[in-house]
Structures are given as structure tokens and as C-alpha cells.
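Take a look at the following structure, please.
Let's look at subunit A:
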Amino acid sequence: MTPVATPFFFYLLAATMLIGGILVITCKNAVHSALALIVTLLAQANIYLMLYAPFVAGVQIILYAGGIMVLFLFVIMLVNIDRAMKERQFNSQWWVGIIAATALGGLFIAVYTKGKSIFPERIPSIAEGENTQRVATLLYGQYMFAFEIASLLLLVAIIGAVVMAKKRI
Partner candidate 1 sequence: MHDLIQYVQSYLDPNVKVTPGAAGNMFWAFVYIMLVFLGLSVAVIAMNWLERKILAHMQVRLGPMRVGPHGLLQPIADALKLLLKEDLIPAGADSFVFWFAPFIVVLAAFCVFVVVPFGPQHAITDMNIGILFMLGVSSLSVLGVVMAGWASNSHYPLIGALRSSAQMVSYEIAMGLAVISAILMTSLNATGTGTLSMIGIVEAQKAQGEWFIFKFFPLGLIAFFIFAVAMVAETNRAPFDLAEAESELTAGFHTEYSGFRWSLFFLGEYTAMIAVSSIAVTLWLGGWLRPFPNLLNSPTWDTLFSYVPGATFLFLAAICFYNVARMPKHPYFRIQTMGLGAFGAALALIGLILFIPVVSVRVQDIFWFTAKVAGFQYLYIWYRGTFPRYRFDQLMHLGWKVLLPLGLGVLILTAGVGLLQIKS
Partner candidate 2 sequence: MPEETKPPSQSSPPGEVKPATEKPAATPATPAAKPAAPAKPAAPAPTPWDSPMIAKLKRSYGSGIEPLTYLGQHYMIVDRSLIPEILQVLRNEEQFDYCVDITAVHYPQREKQFDVIWVLYSFPRNERIRVKTLTKDGESLPSSIPLWAAANWLEREVYDMFGIKFDGHPDLKRILLPEGWKGYPLRKDYGILQQDNEWVQINLGIESGQ
């Protein structure tokens, strides 16, 4: 379980994620965006592995890359994107967006430079081998209500999505 070459993998994965993220928001073609997003998600799953959260990494691969992105791809295939590709890509208030994002970025930088000191520099050792089991203990113990409510959320999602998508219901 000893970590190896952490900086190398971190920068590799971080670069992959950022490039993927940039491609997501700049690609003309929605399928290319989705492809970039998948790459970002997979890289992020690996970052979770680095952070000793293998169960979340598995969830990320199965649910995000293998589930939600399939959903996205299906929708892209259902709606005709060719026309959207020929049109203007950015909306009329794009400059507002850029300004807002820049402001937010400035805020982040300010917070991080100020608050660097409050992050403790300790690396706690978690027995990675027990991760799933510990997640289970927490999930079905302390977070029991959240877990049950999640099923309600899913129920609502099914009903909402089916009502929305199906015309004759």
C-alpha cells in the first residue's frame, strides 16, 4: 500500500483532468465534449485512488463514466446536434460569464493564499484494505437517514424523468 511516485501521478492526472475540462467547455461537437468529460472523470477516479478512496473511485467509474455518460451520449444521439454545431457556440452574455468566473477565481486565490496556514500538513494513514467495509459501517450506521432519503431521491428521479421523456404517459 505504500505510495509510489505520487507527484508524477498527481501532475499527470491533474493535467489530464484540466485539459479534459477545457475541452468539455470549448468543443463545438457535444460528442467530443462528452468524450473529454469521460476522460476527466476517469482521471478523477484515479485521483480518488491516490487519496485512498477506492470505493468512491469504483463508484465514479461505474456510475459516472459507465452510467451518466451513457445517458448523455444517448441524449446527444436523440437530439439533432448537427444544427447546434453550425450555430453560434456561446450565448449572448458570455462576457458576463467570463467576468463572473474571473471574479470567482480571484476569490479562490485570495482564500487559498490566506488560508494556507489552516490546512494541517499531516498525512493520516488509513488502512486502505478496509475502505469499503468502513464506508459500509458509516453509510448504514450514521448516515442511515441520508441513505434512505437517497432512495426517495432516486424514486423522484425515475418518475420525473419518465414523465418528462415519455409523451403518452
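Keep this in mind: a contact is a pair of C-beta atoms (placed from the backbone, for glycine too) under 8 Å apart; a residue touches a chain by one contact, two chains touch by 3 or more; residues count from 1.
On how the list was made: all candidates are chains of the complex that A comes from, given by their letters.
All values derive from a computational prediction rather than experimental measurement.
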{"item": "Touch-positive candidate for subunit A in this complex, from 1 or 2", "value": "1"}
{"item": "Contact footprint of candidate 1 on subunit A as seen in their complex", "value": "2, 4, 29, 31-32, 35, 38, 54-55, 57-59, 61-62, 65-67, 69-70, 73-74, 76-77, 128-133"}
